[in-house]
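In this view, the complex is presented without one of its protein chains, the others remaining in place.
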Amino acid sequence: MKQLREQVLEANLEVVRRGLVLYTFGNVSGISRDDNLVVIKPSGVPYERMKADDLVVTDLEGKVVWGELRPSSDLDTHIHLYKAFPEIGGVVHTHSEYAVAWAQAGRPIPALGTTHADYFYGPVPVTRELTADEIKNDYVRATGVAIAEAFGNRDPMEVPAALVAGHGPFAWGRTPDDAVHNAVVLEAVARMAMYTFSLQPNAQGVSQALLDRHYFRKHGAAATYGQSEK
Amino acid sequence: MKQLREQVLEANLEVVRRGLVLYTFGNVSGISRDDNLVVIKPSGVPYERMKADDLVVTDLEGKVVWGELRPSSDLDTHIHLYKAFPEIGGVVHTHSEYAVAWAQAGRPIPALGTTHADYFYGPVPVTRELTADEIKNDYVRATGVAIAEAFGNRDPMEVPAALVAGHGPFAWGRTPDDAVHNAVVLEAVARMAMYTFSLQPNAQGVSQALLDRHYFRKHGAAATYGQSEK
Amino acid sequence: MKQLREQVLEANLEVVRRGLVLYTFGNVSGISRDDNLVVIKPSGVPYERMKADDLVVTDLEGKVVWGELRPSSDLDTHIHLYKAFPEIGGVVHTHSEYAVAWAQAGRPIPALGTTHADYFYGPVPVTRELTADEIKNDYVRATGVAIAEAFGNRDPMEVPAALVAGHGPFAWGRTPDDAVHNAVVLEAVARMAMYTFSLQPNAQGVSQALLDRHYFRKHGAAATYGQSEK
Partner (left out) sequence: MKQLREQVLEANLEVVRRGLVLYTFGNVSGISRDDNLVVIKPSGVPYERMKADDLVVTDLEGKVVWGELRPSSDLDTHIHLYKAFPEIGGVVHTHSEYAVAWAQAGRPIPALGTTHADYFYGPVPVTRELTADEIKNDYVRATGVAIAEAFGNRDPMEVPAALVAGHGPFAWGRTPDDAVHNAVVLEAVARMAMYTFSLQPNAQGVSQALLDRHYFRKHGAAATYGQSEK
């Protein structure tokens, strides 16, 4: 788990370098699917003095199995996402400001252009609001449940992010680092989408053909972007 | 008072590092409740050459009891807040641009999401406009009076900030450092709220249940965020 | 004139540090009233390799009396302002983006708050559009004429800036450094005013009493801001 702790630490620090968080907001986790163990940021520890050994290891019931500190208060959302989305290896939650604005507005982010289509194969969904009961009794896990519900049968790897209504974005990926990369692009996409609606309130978004072209240029067996790995 | 002067200096410099002020705008103070003495930034001195010994110590009538320089021209607002809100230990005033925009618009900032709810238990109020008489005769103190009025019987620690109509934000906290932390989050919240209304002009804000859940997660006896102190 | 060249160089560099210009856009000048000589930035020279000796000295007819380089293409506007406004000692022109937006919108910036009132005693005016004849025959000087016209009998030191319609801001002050300081605050005021109208399309601005209180707190015989000079 030492290597995963290093990766998760690095991914947490990358979130800061990319300007997605303020103070101790935000958290990144990673999972070892072999061990069914999750590594997550500790709660409320300043990023500038966080070390790999401060990260917390828990099982899939949220029990701490390694580490001195209390895990992020969002742990149960992360765990639910790992259970609901078996393909993912990393989860990130931020309060990045433009994605939060869409979440607060309760609007999904439509695919308005090719930057979006390069990463998200369709709108980034926004969850339903949680009920008062869910909020009182099982808030953090219910957040994960609402995200999974928003996907239904859609493949969560095709749109690796969601907006929690009135709260903010979660993003994910094959690794913690991937998850952060998606969160960074999500924020850029959210910003450009807001600007676009300011210029064109009836913006309709890209055609299915363009969405397909760009998404599958970067994803799937026929991807052509980047250098082929040798 | 030397330690408080150092704290207040540091809090003033933090306001600069966080990008909340331009030139010599803004000011932070702290109070020693034991001594009934206030430490405040001097008026119009550039932050980059401000030293702890440049800070001014006054009593609660605004009389300088230590220091060579003239205190911030906003001193009487700070003093009134210390009198009206006995729990607070630090006050900060900035012209941070998004909070100013809400103040200039004369609109309170509603609790549109959980970032807000983590820090402010309800809308951040905007004061009434001052009368011409108040402005002419007792402007600076009247600003503090209007802030206190905007709270009525509400607990000023539950919403540790206010917008002075046509002017800008004041924030406070248990310490000068806390006050600045709240001012930084206020600016982020103001920015995200403006973006949200641009996307959704009828945004309604979070439910009481969500407001409770987030606020009391970080505040009060049952708080669960961060590491328990040992 | 060596000292003035140093001051004008420094003021030009400050414009860059404050983020008001891109590439070689923008220019600052200063005047020696004793000699009736103007020092101005050369045209199209990158700021990062500009030296005091690159600055150009001209008389009030725009004739170069010292220096190897061609003066800023906006020279005649500067000269007209020095003639029309005898109290000023420095002029700056930028394409700072929010002030440009107001200029392009053809709207004066109303006094919406105390940041504005601390520096500008009333709206920042926008010029009329120039006629096709003026543009063809005497464009640069006519720009200065239109600015002076926009002031009529108002004191240009009370509102030390104007927006040239479809173009951008000019600001001025007692010294080149003062002029730049006013240009920096103008940009902040322009930004906050745009945000304010986004939140409140019918924003009315500050009362006369508040405008008086703030403006005369920093200006005139009864000013109380800052440290008294000894």
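Every chain is named by a letter (A, B and C) in the order it is written, and numbering of its residues begins at 1.
Note that contacts are C-beta pairs under 8 Å (C-beta built on N, C-alpha and C of every residue); 3 or more make two chains touch, one makes a residue touch a chain.
On a predicted model such as this, the values are computed, not experimentally measured, just so you know.
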Left-out chain, listing which of the shown chains it touches: A, C
Given A:S32, A:S73 or A:T115, the one touching the chain that is not displayed: A:T115
Chain not shown, touching residues in chain A: 112-115, 181, 184-185, 188, 191-193, 195-196, 198-200, 203, 205-210, 212-213, 217, 224-228
Interface with the undisplayed chain - residues on chain C: 22-25, 42-45, 69-70, 73, 95, 97-98, 100-107, 129-130, 132, 135-136, 139, 166-168, 194, 197-198
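Note that in this section only the chains that are shown with their structure count from here on.
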Angle of the C-alpha superposing rotation, chain B to chain C, to the nearest 5 degrees: 90
Set of chain A residues in contact with two or more other chains: none
